[in-house]
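In what follows, a single structure is set out as structure tokens and then discussed.
Every protein chain but one is kept in place in this view of the complex.
Coming up: subunit A.
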Amino acid sequence: MGTTASQLSKESLSEYQELTFLTKQEILLAHKRFTELLEKHEKDQIDARVPMGKIITLPELKSNPFKERICRVFSTSEQKDGSLTFEDFLDLLSAFSDSATLEIKSHYAFRIFDFDDDGTLDCADLEKLVNCLTGETNDAKLSSTEMKQLISNILEESDIDKDGTVNLSEFQHVISRSPDFVSSFKIVL
């Protein structure tokens, strides 16, 4: 199960093809890019992990405001430190690939936006989300009244059962109507 040996076995390749939305070339390319991130001694290890700091140096993730969240969501490490094995990396690429379905994408998008990992998007999550999107500089941040207004508008629109948080099904309902989501929620190596 899972390998980061220098060569992917044919069997694992066909299994990964079955289990992800990636094509054979994409899996091989992912393998190549992943092994480049490994240390020399780790290259032959099975289930080697790449620490989060290295993953976020990938050019595709470098400029993404959610890069840490993405790593944490897809990571299966016990210490919750955001490190990824090759299979986690494939999971990531599969969810962000062109042929992934809306359900998968919206599921993972929800988990990425759920900063405190409690299964719902409450006001604190939404506030952190807005701050991520508006950049780091102080003058770009929204004032607190604007923030409150924005969050209440959002809850107004998406919180169907009016419990003050957005849960997964409400989120998926909002996202399913958006024509931009599938095309913008994409990462291609």
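Everything below uses one rule, namely that a residue touches a chain if its C-beta (ideal position, glycine included) is under 8 Å from a C-beta of that chain, and two chains touch if they have at least 3 such contacts; residues count from 1.
Criterion: contacts and distances are computed from a predicted model.
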Complex member absent from the view - protein name from UniProt, among "Prolactin 2", "Interleukin-7 receptor subunit alpha", "Transmembrane channel-like protein" or "Trafficking protein particle complex subunit": "Transmembrane channel-like protein"
Residue in contact with the excluded chain [from A:Leu19, A:Ile46 or A:Ala124]: A:Leu19
Per the touch definition above, residue among A:Ser9, A:Gln45 or A:Thr101 touching the missing chain: A:Thr101
Hidden partner interface residues of subunit A, rising order: 1-2, 15, 17-21, 23-25, 59-60, 62-66, 76, 87-88, 90-91, 94-96, 101-104, 107-109, 113, 126, 129-130, 133-135, 140, 142, 146, 149-150, 152-158, 160-163, 171, 174-188
